[in-house]
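I am attaching a structure below and will ask some questions about it afterwards.
For this depiction, one protein chain was excluded, whereas all remaining protein chains were kept in their positions.
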Amino acid sequence: MIKAEQKPFEEILEYLAPYNKILLSGCGACVTVCHAGGEKEGALLASALRMARQKTGKPLEILESTPARQCEPEFAQELSDTIGRVQAVLSVSCGVGVQTLARHFPATQIFPGVNTLFMGETVEHGVWEERCQACGDCILEKTAGICPIARCAKQLLNGPCGGSANGKCEIKRETDCAWQLIYDRSKSLGQLHRLTEIIPAKQWGVQSRDSGPRRIVREDLKV
Amino acid sequence: MSTFEPKIVAFCCEQSGLPAAEMAKTLKLKIPDNLELVPVPCSGRIETLYLLKALESGADGVVVFACYEENCRYLQGNVRLKGRVGYAKQIMAKIGLEQERLEIFHVATNSGVKFSEFLMQKADQLRLLGPNLGKIA
Partner (left out) sequence: MYQKVYESKATAPAPINLKPEVLIIGGGIVGITVARELAREGVQVVIAEKGETLGGGVRDLHFFYDRPAAVQKWLGDLIEVVEGAGNITVLKGAKLKRLDGQLGRFQALIRTSEGRERTLSPSAVVVATGCITRPAEAMSDGGRCIGSSEMEKLLAESRDLPVAWKGQPVKTVTFILDRTDDDIKIHTVNAIKLAVILQEKGCQVAVVARDLKVSASGMELLYRQARGKGVLFFKYDEPPVLSHSGDGISVEIPDMTVLRKEERETVSLLSDLVVIGETFAADPETQELCRVMKLRTGAGGALMEDNPQFLRVMSNRRGIFLAGACRFPQIIAESLSEAHAVVQEVKALLHGGVYTPVNPVAEVDPPKCAVCYTCVRLCPHAAIGVERYGDRNVYSAPAEKNGDTLWQAARVDPAACFGCGICVAECPARAITLYQ
C-alpha cells in the first residue's frame, strides 16, 4: 500500500496561517494503515494545531472528517457540504487524495498534511519499506520476486555493483543489497539460470512517468 | 501573589493509580484542589489523543499513574503507554508546550503517600510554569 508520513508541523502551520476555519480530512485507507492520516492521526494533528494556534492568540477552528477513501469521486463529494463551511482544507491523505479534492473543489485551497513516500510493505509493526516504484513494466519474474528498481540504490538491472559487501549496500550500509537478496533467493529456488538472461535497459520515456501521467483506459468498463 | 491554581488531569490505572488515589483520600493526604481523576482499566487504554485532548480542553498538566514496568496486569499496557507518552511529548514540543506538563508516574496500590506527594510537587511545578497557553477554555 501507499506509505506516507506527516509533514513538518511548522510547515503545516505556515500554510494555514491566513485561515481561521478549516477542514482536516483524513483517509480511511492506506494512510490509516501506516498510521499517518487516519482518524486517530488526524485527530491528533487537529488537536495539536488548535493548541498551537491558541498559543499565538489566533484560534483555529478545525472540522474533522475521515472518508473511507479520499481518492474516489463519490467519497470526495460527501465532503462538499463541510467544505462549503470552511476556508481551506488540510488533507492528510496521500497525494492522490489531495488532488481528488482539488479537482472536485476548484474554489477551495487544499493543502497536503503528509508527504507521500512510497509503495511499500510492513516489515514489522511500525516499520515500512519501499517495494515498488511503479515502473510500469514488471520484471519480478526474472529477479526472484525482489525488485531491483525499488530496492537497489542504483536501480541496476543485471547484477550488483562493486560496492555490494557482505550482503549490504554501499550507499546505505544498513540496507540489504537487493542483488544479494535476488541471488540468494534464486539459488534457494534453484532458479539461478534466470539470472544469466540479460534484462534490457528500461524504456523510461515510453512506459513510465517521463512522458507525463500514465493512464489506464478500459473501454469495456466505461459508463 | 499569584492566584493561579493549575488544573491537573490524572489518568489512573485501576490496577494501581486508582487504589493509590483512594488510599490518599482515606488517609486524608493533601492533594491539589484543581484535580480531575480519570480512571482507566489499564494505562494501555489511554490514547495519545486523550493526553492532547486533556491539555486542549483545559488542563495545565497531565499525569498518568501507571503500574511499574513489567508489572502490568495486561502484560503490555504500560509499555504501550510509554510509547504514546513519548509521541505526545514530541507533538507537545512542536506546539511549544513544556515537557513537564505531561508525565508518567509509576505507583503501586499502596502508594497513597507517593501519589499525594507527587501531585503536590506537580502542582508547585505547574504553578511556576504558569498556565498552559494552548488550552481552549
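Order of writing sets the labels: A and B. Residues in every chain begin at 1.
Please note the rule applied: a residue touches a chain if its C-beta (ideal position, glycine included) is under 8 Å from a C-beta of that chain, and two chains touch if they have at least 3 such contacts.
Here the structure is a predicted model, which means the values were calculated and not measured.
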Out of B:P6, B:P19, B:P32 or B:G77, which touches the unshown chain? B:G77
Note that subunit A touches the chain not displayed via residues 28-29, 32-33, 35, 38-41, 43, 66, 68, 122, 125
What residue numbers in subunit B mark contact with the hidden partner chain? 9, 36, 38-42, 44-51, 53-54, 57, 71-77, 80, 84
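What we mean here is this: only the chains that are shown with their structure count from here on.
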List the residues on subunit A that touch subunit B in their complex, please. 9-10, 40, 43-44, 47-48, 50-52, 54-55, 59
For subunit B, which residues are in contact with subunit A within the complex? 47-49, 52-53, 55-56, 91, 94-97, 133-136
